[in-house]
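The other protein chains are all here in position, but one chain of the complex has been omitted.
Here the chain labels run A and B in written order, and each chain numbers its own residues starting at 1.
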Amino acid sequence: MQTAYLYFPGCKLTPFLPQYDRATRAVLRAFDIHLDDTELNCCGYPVRHRNLAAAMLAAARNLAMADRVGLPLLTPCQCCYGQLKQAAYWLGENSDLRIFVNHELAAEGLHWRPGIPVRHLLSVLVDDIGLAKIQKRIRRPLQTLPVAAHYGCHALRPGHVVQLDNPLAPTIFENLLSAAGGAPVAWPLRLECCGHAVRSQNPTLAAELMQRKCDDARAAGARLLVTACTYCQMQFTGIYETPYVSEGRGGDLPAVLVSQLLGWAMGLPDDQLGEEIKSLTALL
Amino acid sequence: MPSPNTIASIALAICLAGVLWRICRWLRSPIGLESEGLSFGRRLGAALQACRKVLCSRRIFRMAAASLWETLLLGHLLQRHPWRWAAHMAVCYGFLALVVFHALDDWSAPLFFADYVPTRNPFLWLRNLMAAVVLAGLLVAVLRRRQAPLKIPRARGDRFLLLAVAVLVISGVVLESTQILSPVIFQEMVEDYMGADDPGDVAALQSYWAAEMGTLPPSHDTIVPEGVMAAGRELHESYCADCHSRPQAAFLSYPLSRLLKPAMIALRDHRVDLWLWRLHFWAACLALACLPFSKFFHLVATPFNLLARTAGPVAATPALQPMRRALALDACTHCGICSQHCSVAPIYRVIPNPTILPSEKLPAVKHDRMSPHSTNEVLAEGSFICTLCGRCTQWCPSGIDLQDLWQATRNDLAPGGRAPIPGRSAAAPLSSPVVTAPVSLGLSDRPETFWACVQCTTCTSVCPVVAASDDPRGDLDLTPQQIMNLMRLQLKDQALGCRMLWDCVTCYKCQEHCPQDVKVADILYELRNIAWQQGRSEGPANGRSV
Partner (left out) sequence: MSPAQPEIRCDLLIIGTGMAGMAAALFAARRGIDTVQVGMTGEINFASGLLDLLSVHPTGSHQTWSNPWEAIAQLIIDQPHHPYAHIGAETIRAGMEELITFLNEADLPYRYQPQRNTQVITPLGTVKTTYALPESMAAVEKALQAATPCLLVDFPGLKGFSAGQIRATLQKRWPALKAVRLPFPGLSGELQTERMARRLETPGVANLLAASIRSHLEDARVVGLPAVLGIARTRQVFENLQDALGVPVFEIPTMLPAVTGVRLRECFERHLPRMGVRARYQQKIVSSPRLSDGEFIAPLGGESAEVQVRARAVILASGRFFGQGLHADRHTIRETIFNLPVYQPATRTHWHRKTLFSHKGHPIHKAGLVVDRLLRPCDEQGRYIYPNLFAAGSILAHQDWIRQKCGSGLAIASAYAAVHAGQSFLNLTPMNKVE
């Protein structure tokens, strides 16, 4: 039976990181996973710091849509994932919020209820597909390339809300990279923020946070960063939302997205994976 | 009173001057960083050069094909919104046909039809058909808008456009129905064409017309003898039939004339038709004169915009970008499709700032006469809630590169495209969220939230923002643990202005490591929400330079 998910690319993916979209689709297609492309809306993360109710309504609408379609949500973005999980958590906890959200959703005939599954790409790969199945598909193992798995924040913490993995000692990402033949390094700052969250308010701080991570990964021997989040990748590779930014241009350690790296190891054609693959192949 | 031709000429002149003025405005557009220091002449030069390049390239064929498919046939709309397409095509082409074959019939008709007479079929029938098509299109458009899942605010421009078209068409239909009824016109025509002075003949013809052609009878209750009717038919055949088909073919105005008949009997000696004609004519002239200054202008701008888009990179040089954006503003028809697909539309339900929606942001940009130093805060709020997902651009039937427009205006609103945070002004919140929306989770008001806090500094110790700072006091004002202490002391207000709040990367490390399960990061989020709500908080935005 073919497994299907309701695909939630998130706002930034299509305009700024289409290669993540392509690579993710290609990898999942290889495992016979169908992605439903029903139109969804912003997860609410970008407006979360401005207005709680707006963020929660936006997230809840997506969850309710998933309920209507009858498929679990799958997102390749960690911030979207975190926000959707947070919304489900707080809607369950806070009745004022729940009543408000469901009242608004009712105008469209939608309704939020607990228990609508949300999955991040990493869990789909590691838990739903399984490492054994992935290992079987590896055609070009990464030759124990020292790679640094960048976990970032929002898919991991708060741990009891987002439930991706152990928030203090996660292994999911490293396990996946090992399965692809890489040699994930142990680096102290792997769970820290990439800096994107403050990029517009405080670019200096954002760049500083990113640089610390790059330095730390390099000090641990890594030659390549691997990300599993649209925002983190935009931060590490210096992709900005407007062409007018004169600040820093990304980190000095090459970064690839998890589906690009996995797709390459699986032997998928480069044109399905994107430019970043060059920084990977240059190291092998 | 000047002659109709003079008035029409004046209207046309205003229209042409207006179009020219609008085009000049494109060339002066201040939107986007590229516009700075770009003179009118250089832009004109760049535009002409782009035209030349396009005309000399092979792309011209592709452009021709594209303009046929997209501009003339609205192909992309047909694929995605067949009903909207039908409505738009009906209004647009119905109206165009009326303009060409009815308004301009003196010029256009001889070109196409040797025997054109407006009161004869098929022209009579066709004119009604066109009017019916336009009205049907208008009806569908209005109904569609009513049924859209997201209610977008209606703009004055939309109403004017719909109203102008409706007034023109309806006044035309009513005019025709009064003309059908008018005994005065009948008398004039008799005098002009039959030249008969035999009152018997006139009466016979009038009886015939009253019975067969719908004209008002001379008096109410005359029973016309059969012989008179036959004479009338004969006269009709010889004098009138060449130019007059039976008005029943006017399937809109004829039934209307039956409805109006009782009223017209009372008004039989008044030239109602003349008044209606004036209304119809003035409305047409007014619409023509208003064309460059109203939504009608999209008739010019939208095809231009589609063409410019098809031209590709040649027409997207930095010198042309500001002009393209101004053109885009004029090309918008406010159809609202973008907003129906807008990713942040649900947020508009909570924060009722219409400029969150692309269809409303665009007119706001236009109205604001954007420049790189705009201080429009409502627009800034909407612009920065937008996530630049690009879906509006994907869906825009006018082919507007909205993404580019938003990127440029963001930069104009906040140099570097940097999201503003409360503190840009001490003003009250821009748009109060709807009252029923919960403001916060109430964490910061509940003592349970932090009564377990023992001020152990773990949150501060693990904070990457604190770690990145050489001098947290100077950079951040307060550390997370100090903010939690203010909460414990019920001094929430003091925490609202601190920089830590805005430099927090929401990484949740503090919360995860808190040995007492204090929701540190959730509280920081909540304080930010409150600061936004209050539109206050000093410092970071003001203090930080570009």
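The criterion applied here is as follows: contacts are C-beta pairs under 8 Å (C-beta built on N, C-alpha and C of every residue); 3 or more make two chains touch, one makes a residue touch a chain.
Owing to the predicted nature of the structure, the values given are computational and were not obtained by experimental measurement.
Within the set A:P9, A:P76 or A:P158, the residue that contacts the chain not displayed is A:P158.
When the whole complex is considered, the residue among A:E93, A:D252 or A:E275 that touches the unshown chain is A:E93. Within the full complex, the residue among B:E237, B:D445, B:D493 or B:D517 touching the omitted chain is B:D517. From the set B:L259, B:C456 or B:L491, the residue in touch with the chain omitted from the display is B:C456, counting the whole complex.
Interface residues of chain A facing the missing partner chain: 67, 70, 72, 89, 92-93, 114-117, 158-160, 163, 166-169, 171, 186, 188, 212, 215-216, 219. Listed for chain B, the residues touching the missing chain in the whole complex are 456-458, 460-462, 466-467, 470-474, 479, 512-517.
What we mean here is this: only the chains that are shown with their structure count from here on.
With each centre defined as the average position of its C-alpha atoms, the distance from chain A to chain B rounds to 38 Å. Residues of chain B that touch chain A in their complex: 33, 149, 341-347, 349-351, 385, 387-391, 403, 407-408, 410-411, 416-419, 421, 433, 436-441, 464-465, 468-469, 502-509, 511-512, 521-522, 525-526, 528-529, 532-533, 540, 544.
For chain A in complex with chain B, the touching residues are 11-12, 14-16, 39, 41-42, 44, 46-55, 57-58, 61, 90, 93-94, 96-97, 100, 103-104, 108, 153-154, 157-159, 167-168, 191-193, 195, 197-198, 200-203, 205, 208-209, 212, 240-247.
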